[in-house]
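Of the protein chains in this complex, one is absent; all others appear in place.
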Amino acid sequence: MRAGVLGELMTPEAMVAAIVGLRARGYRRIDAFSPYPVHGAEEAAEMKRSRIDWIVFPFALAGAGAAYLLQWYCNAFDYPLNVGGRPLHSAPAFIPITFEMGVLTAAIVGLIVYFALTGLPELWSPVFEVEGFERASIDRFWVGVDAGDPRFDRAAVEQALVELGAARVAWAGPRWAP
Amino acid sequence: MNDDEPFEPAEGRPGDGEPDGITRRAMLELCGASVALAAATGCGQNKRDKLLPYTVNPPDLTPGIPLRFTTSLSLDGYATGVLVRVNDGRPSKIEGNPEHPASLGATGAMEEASVLGLYDPQRPRAILHRRAPAAWPALTRVLGQDRPDRGAGLRFLLEPTGSPLLGALLDRVLRRFPAARVTFHAAARSDSGSLGAGLAFGRPLQAVHDLRKTDVILALDADFLASGPFHLRHAQHFAGRRRIAAPGAPMSRLYVAEAALSPTGSLADHRLQRRPGDVHGVLAAVAVELAGLPDVALPVPKEALLAALAPHAAREDRPLVGAIARDLARHAGSASVIVGEWQPPETHALGHLCNAMLRSESTVDLLSPTLVSLGAQEQDLAALAREIDAGGVDTLVILEGNPAYAAPADLDLERLITRVATSVYLGSYDDETAAVSQWFIPARHPLESWGDARAYDGTISLIQALIEPLHEGSSPAEMLAVVAGDAHPEARLLLRAHWQDRLKDRDFEAFWRDTLKLGVVTGSSSPAVTAPIVPGALLSALAAKAPPAAGIEVALRPDSRVHDGRFANNAWLQELPRPLTKLTWDNAALMSPALAARLGVTDEDRVRLSLGGRSVEAPALIAPGHADEAVTLHLGYGRRRAEPVARGVGFDAYRLRTWTARSGAVGLEITRLGGAKHPLARTQMHWSTEGRPLALRATAAEYQKNPDFTAEQRGPLPSLMPPLPGSGAGGPPQWAMTIDLSICTGCGACEQACQAENNIFVVGKEGILKSREMHWLRIDTYYEGPSEAPRVIHEPMLCQHCERAPCEYVCPVNATVHSPDGLNEMIYNRCVGTRFCSNNCPYKVRRFNWFDWEDHVPANQGLVRLQRNPEVTVRQRGVMEKCTFCVQRLRATELGARIEGNRPIREGEVTTACAQACPTRAIQFDSLSNPGSAMARWRREPRNFAVLHELGTQPRVNYLARIDNPNPEIG
Amino acid sequence: MAALFPRWSNTAVRVAVIAALGGGAAAVTAPMIWVRTPWVRHQNEPIDQPVQFDHRHHTQDDGIHCVYCHTSVYKAGNAGIPSTDKCMGCHSQIWPRSPMLDPVRRAYFSGTPIPWNKVHDLPDFVYFNHAIHVNKGVGCSTCHGRIDTMPQVYQAAPLTMGWCLNCHRRPEAHLRPLSEITNMRFEPEAQPESVRAALAAELGVRSNLDCSACHR
Partner (left out) sequence: MSETETAALTSSATPPLAPLLLGHPTDAELTHQLISPVWTPRSRPAWLAAFGVAALGTTLLLYAVTVTVWKGIGVWGNNIPVAWAFGIINFVWWIGIGHAGTFISAILLLLEQRWRTSINRFTEAMTLFAVVQAGLFPLLHLGRPWFFYWLVPYPATMQAWPNFRSALPWDAAAVFTYFTVSLVFWYLGLLPDLAKLRDAAPGRTRRMIYGIFALGFRGSLEQHRHYRLLYGLLAGLATPLVLSVHSIVSADFAITLVPSWHSTIFPPFFVAGAIFSGFAMVVTLLVPIRRIFGLENVITLRHLDNLAKMMLVTSWIVIYSYLIEDFIAWYSGSPYEKYQFFVARPFAPGSMVFWTMQVCNILVPQLLWWRRVRASPGLLVVIAVLVNVGMWSERFVIIVLSLQRDYLPSSWADYAPTRVDIALFVGTMGFFMLLFLAFLRLFPFIPVAEVAELSHELRAEEKV
């Protein structure tokens, strides 16, 4: 969230309810911050299932394939040596590393993709400037609407959040903003 | 020879003539070599190496191309001819001289190892007088001065020698000092052979056995295949009759009676375990049986003989000795009796009688003695000791032999020498004798000496220096020349003068050149004489011999490695496993399992051995197959004053030796001592095959009945792997080896040759105790049957160069791979040292550099580096190594053949160091593409097999199952 | 409440991440590049020698043949460094008093060798054999470069294992007629492919990638 209005809620249930409420009011760019993943929050925000797995899969295949190819290149193509009378292209022996490299690529690419999708690392974010936001990682649940939402209106959102049970509401973002 | 005279190197075998111009270059090369070698041990890539060219290039030398020169190495007076490989001025490897009768191209372990002695950093470097450095002129003044007493107080003690030069010099000395006396003494040599001949023939003749013609042999306490002056010749000739080329082919038969299992005994078809003192009884019983056979011509009165032998013969089992006697008689004319060095004269005499009965004219030659003998001017060691004790000796000149250590203990020479006013000792080390002598002169190593020598059959060979002396020193010839009156004798000039004088009219330079090239003086062997048995003295001696007493007999024998102690500072020999016991870095009291059980003694227990008031402490070692009620001790250990390698190694068995009982005596008392065990470093700890088909054997009869008894251990196996490229006749080389177990004596010469050729480090006793020996080739010895009377088989085990090598596919860095010509290559510089290959080697022939052995073991340091073969990488710590089939030799030969127009490598053109050394020629090496080679022919024999064939490793080293030829009459 | 980190920290982190990744990559690739540079092997660096011996002068001005001094090149593993008497053979007559030749005369008369610095210094576990190469059509200049133009000898070729292997894989590309072995100006690569193939066939040259060909 670059900029927007946030409201602090006390329980995860209230947070889900607030999201539902905001959506009902027609807001689409809703975000929420909670100490742990809250059941139903994503569904309430009508977010789709993450697609990281599908992004990672081709990389994993490519990593495994490259590993196999490299082994073939080293042992059967570039410097073919008679090793114990074994075939130069000893396919079964090349499998373990192929598998390991597939897993390794998947894990590393997965992490990179996660960072890319979530914008991490990002030590500073406008929300961190919000008074009391530090409890979002402990026992508070913050829900907000992004200023980029087509129906965004600061006063209206603040009003809605208070109605939905926010103990306090705050503006996150540049100070000079509306 | 004039140094400035151009010298044409002689072409062809065996030697490359005389090294030229060594005086000017020797030290120079040492410098160059040490720089090169200093670099060879490390990475050496960061500092810039130096190139040191000759200032004047010797005419016959191309730096980088090794030369081979002939010379001779003598042991206890008898010479063995050798070829010495010299790399850029450094003698680096001893090989056999095929032209020399005592070598026939083979070498023993001692010959192989002697090159290390040359570079021993602990060799003394200066003349000492009363332990302070002194100069040669001062010594010559003392030795060369005139004596008013005509030499009455002058005594010489030297080792027996056959050298014509020394003989002539002794004559000169005795002409100048007629009253002087000379003593010949060798601790590891007995005179009972010549005494026995004296009893039998009335004169001291030497028996030379020609085993090329011998079908049945009865060896009595005689290890004729692995010790004695002609053992290399005996071994090769014996193997020729022993090797059975096809099922049903004839082969010889060997009976052995002995106490401790010897290499010879391990090949016996029937082995009688007897105390040394009971061996006479065996021969007596055989003689009695022989005398009773119809076709035997008896040169002595039968009744008298039977009467004389009866007390001895009665102790033996008649059916057994009867069968032996009948077998011998059946082969009369091609049978012989060999009596061991340490048997008493009566046994030797009886042996001569038996040989006469067996019509042995063609198998046993009788020769006049080869050694120098001075008649009345000679006295024995006991007489010398008595004279010194009586104060009759003012000057004692000791020329080698270390008598203060190695003389019989009851003579107490160590004390007596100090009582001589002037004692002069020429010795290889600053040893026990040097410590008690006033003068000490370092002796030259044989490889830096000039001289001549005679083989056991009298053949004369020259000893030529192959390197300028590394240290100040002298030789017996020079010392005698000084006494004879020369001021500045030089051995080379003495030698040339002697032979010039002797040859008179013949072209001396041609003789000199040819002899040095060939290594022997052609036609110089002693002629055989015919001598009839003289019955009188023989019978009375036999009758007078008392039967052996009861009790434990101790047998004192020279060690198969350090001999009489002279090689004690040779780390290679110390670490070379003794045959059969595989003991290194120690000697031990060998005893039978039954005796050990009776005494409550186990391996490594310390025992006190007492004999006639003297005693030593020794570790016990149970030796399967040892005669009961007997203990064998090996001499040459427990040096009281010795150099670092020998220090603290073993116990001194000379302490139990007396002048009259040099071979041992009955009456040994053994006490078990408590306390900690004395760890014995042995390279093999398990002696049973556990029923596994590892070393196959059969009798000749079984072989004839079932020639395919090794079928399970050879032939194709099903495999999922792609087929291997074959090796057709005449195609590119495919190296392979075949080893005939029938003729392997387990002597260890191959192992020693391998070490010398391949820069193999020693690891010390500690290393052996930790099972970290580095030998690329080992000899596995397996015992079968009861440990009281086991059957033995030796199996040389080296890298098998498997075509489907299990070591190769587990190496993560491709440091061990297969070459197109069938070698299992080990690339040290690629090895990271995972040791996975060793785990997966079912033959366990890979060796690991656990440490930087040069850094870790002092015996690998210093001058000994100069011995190293520059064609073989010195291995760094952390890398694996193993037998390479001497790949440096293969590649050199291959390059030569390729340069000569890509011609194929000829049959027998190259061989490995082990095959080259093997006394029995049991190891054959060649390319499979030479189907006519012995290696390939042997493989086609039905008894061919591969060790662990069932694993599918397809080894390139194949074995021929051992075939024994027991007498069917004996159950 | 102010945030724990200032806004610029995001940029700092991005820079740090890029630096770390770049640094990691550099840490891996830099040594690989370094070992491929000539200076790691002192390639092309003239080596000072105890005597200022000039190959350029001896071979070009005086026309002395390589094998006159490097006598054993056709028969031994090493080409051979001439013994001092060879130098003196000429220099007892020519420039007998030159101060430049002082070390040579001193070596000759004292019998102490001239300590030349090794220029082509292979590791001790590598057994390079000159004889087989010159007898099979590999010329001096193929490995040593234009020695005849070097006032001070330097190592012209990388002498890495990979460099050896490149030739051992396809030796025919670098062969020349035996008559041209010592010809410094001859360029084997300039010959037509058919000529080189014929040479390889005539001399029986084959690709040799056997480890023990060089390591033993």
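Letters A, B and C name the chains as they come in the text, with residue numbers starting at 1 for each one.
One rule holds in what follows: contacts are C-beta pairs under 8 Å (C-beta built on N, C-alpha and C of every residue); 3 or more make two chains touch, one makes a residue touch a chain.
All figures in this text were calculated on a predicted structure; none of them were measured in a lab.
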- Please provide the labels of all shown chains that the missing chain touches. A, B, C
- Query: Of B:G667, B:P732, B:P820 or B:P842, which one is in contact with the hidden chain?
  - Reply: B:P842
- Residue, one of B:A179, B:A421 or B:V832, that touches the chain absent here: B:V832
- Message: I'm checking contacts with the chain that's been left out. Which of B:L590, B:L609 or B:L694 qualifies?
- Response: B:L694
- For the chain that's not shown, point to the residue among C:P99, C:G162 or C:P192 touching it. C:G162
- Message: One chain is left out of this view; which of B:P204, B:G667, B:P806 or B:P858 touches it in the full complex?
- Response: B:P806
- Item | Residue numbers in chain A that touch the chain omitted from display | 1, 12, 30-39, 41-42, 45, 47, 49-50, 52-53, 56, 67, 70-71, 74-75, 78-79, 81, 83-84, 86, 90, 93-94, 96-97, 99-101, 103-104, 106-108, 110-111, 113-115, 117-118, 120-125, 127-128, 133-139
- Query: Please identify, in ascending order, the residues of chain C that touch the omitted chain?
  - Reply: 4-5, 10, 13, 32, 35-36, 158, 160-163, 165
- Query: What residue numbers in chain B mark contact with the hidden partner chain?
  - Reply: 684-692, 694, 770-772, 778, 780-782, 795, 797, 806, 809-814, 830-836, 838-840, 842-844, 846-852, 856, 876-880, 947-948, 951
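In the analysis below, only the chains that are shown with their structure count from here on.
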- How big is the gap, in whole Å, between where the Cα atoms of chain A centre and where those of chain C centre? 57
- Whole-Å gap separating chain B and chain C, where each centre is the average of the chain's CA atoms: 47
- Message: How many angstrom lie between the centres of chain A and chain B, each centre taken as the mean Cα position?
- Response: 81
- Task: Quick one: which residues in chain A touch 2 or more of the other chains?
- Result: 79, 81
- Item | Sites on chain C at which at least two other chains make contact | 211
- Across the complex, what residues on chain B touch chain A? 721-722, 724, 802-809, 811, 814, 817-820, 954
- Message: Show me the residue ranges of chain B that touch chain C in the complex, using the header's touch definition.
- Response: 24, 28, 31-32, 39-40, 43-45, 48-57, 62-65, 817, 819-821, 823, 825, 827-830, 871-874, 884, 887-888, 891, 895, 898-899, 901-902
- Message: Going by the contact rule set out above, which residues of chain A touch chain B in the complex?
- Response: 79, 81-87
